[in-house]
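Some notes on the structure that comes next.
Every protein chain but one is kept in place in this view of the complex.
Chain naming follows the written order as A and B, and within any one chain the residues start at number 1.
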Amino acid sequence: MNRNRIMMIVVMVVVAAVSAALLGGVYNLTQPKVLLNREMKLKTTILDAFGIPYDPNNVEQVRELFKNSIETKTVEGITFYRDYVIENGKKVYKGIALELSGSGFWAPIKMLIVLEDDMETIRAVKILEQAETPGLGGRMTEPWFTAQFKGKKIKPTFHVVSYRKAKGPNEVDGITGATETSKAVDKILNQGTKKFFSIVKNL
Amino acid sequence: MADVTAVGQATAKRRKPRKKLTQTQSWKTAVRGIWEDNPAFRMMLGICSTLAVTNQLVNSMVMGIAVTAVTIASSVTVSIIRNIVPRRTRMAVYTLVIATYVIFVDQLLKAYYPTISEALGPYVGLIITNCIIMGRAESFASSNSVWLSFMDALGVGLGYFISLMVIAFIRELLGFGTLFNYNILGPNWEPWVIMVMAPGAFIILGLYIWIIRGIQGE
Partner (left out) sequence: MNPFVIFFAAIFTNNIALTYFLGMCPFIAVSRDIKTAYGMGVAVIFVMTLTAAITWPIYHYLLVPYNVAYLEYVAFIIVIAALVQIVEMVIERFSPTLYINMGVFLPLITVNCAILGLALFMILRDYNFIQSIMYAIGSGIGWLIVIVAMAGIRTKLIFANVPKPLQGPGITMIIAGIMALGFMGFAGIVNLQ
């Protein structure tokens, strides 16, 4: 192996090593914050969905509230959260939120759907994770989109309508210009809730 | 009296006249990146991110700053190591350098500005392949001093930033009726959704290129 080849490999290895070391350092420094952000996002979204007030800057308070008023359960791959209060020493459930996910246009979409006691009327829909086109599908996180779902009915089927205006209690409007994302949301909601209803007959 | 003037004249001749700032090579290098060698309108570099983020001014601003930062960091680094890197591996080495800085920025955004990180999506990672950065590293930083590389990167970054903002101005205004998320055109404005989507991006960029090149008079 002549000198040039050796130099090539040496330089590549050195640069790669320095790069990996630097990144490892940055990663270790920032990862705790990234994980905290993720945890806070999940917990505050769920608290929001149930209408429980909190101080967004108080991490401990959010954690306390979550621990004391939300029960998390996972049945056959579906995670759901139940909002409860303690009355006479027993848990009384006030609401239920399902965590549904599926593929979007770019990447998986994760959302929460909060149902009323009748297991049919939607109280709220919140987006947990999405990576859709900024300005188009990404707009699903905007209040105007998620607010549409309040009071709508998930049974027998639900539609996110893209090609005309939504009408009736089983439809909401999709996002103009983001048909694929709208269809993804439609599918995730329908498939997720159907699966949930089929595996949990009584709660 | 004559002695004083003679001394005065002699001193004046010995002292070189200070160059105007705008005449220095560093200044010219920087300015070139903003106008004559504007990456998006003239050199056709960094098109992918330009098309993707310019449907909103906020995202464009973040992308512009991020790209400028990474270009400066990469160009400076490449310039420092330019004499040690063997010819055959230079593209790979430069790419590694650029990738390191990009991931650095990506992690910082994820940790301290998570909403922006989410809004920019996968395009932050794609800054690595943003041909502007590689282009400047390869064609300038690899054969110029650290200071000039810095100025070049700064100029090109600034030029890119400006180009992003002017495109986003039109796209966000027509596509959403807003500027920086503030409603400008009122509630009765029927948004031109096409401006927010791919075709609008291509066409607005094409029109800008027409105008800019027309002004520059090829």
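Annotations
One rule holds in what follows: contacts are C-beta pairs under 8 Å (C-beta built on N, C-alpha and C of every residue); 3 or more make two chains touch, one makes a residue touch a chain.
Computed from a prediction, not measured in an experiment: that's the story for all the values here.
Shown chains touched by the undisplayed chain in the intact complex: A, B.
Only one residue in the set A:E39, A:E116 or A:E180 touches the chain that does not appear here, and it is A:E180. Touching the missing chain, out of B:V31, B:L126 or B:I162, is residue B:L126.
In the full complex, the hidden chain is touched by subunit A at residues 16, 19-20, 23-24, 27, 102-103, 105-108, 131, 179-180, 183-184, 187.
Within the entire complex, the positions of subunit B that touch the omitted partner chain are 44-48, 51-52, 91-92, 95-96, 99-100, 102-103, 107, 122, 125-126, 128-131, 134, 194, 197-203, 205-207, 209-214, 218.
Operating definition for what follows: only the chains that are shown with their structure count from here on.
As a whole-number value, the distance joining the C-alpha centres of subunit A and subunit B reads 35 Å.
Considering their complex, residues 4, 7-8, 11-12, 15-16, 18-19, 22-23, 26-27, 30-31, 33-34, 37, 41, 106-107, 130-136, 138, 176-177 of subunit A touch subunit B. Considering their complex, residues 52-53, 55-56, 59, 84-86, 88-89, 92-93, 96-97, 99-100, 103-104, 107-108, 110-112, 114, 118-122, 175-176, 191, 193-194, 196-197 of subunit B touch subunit A.
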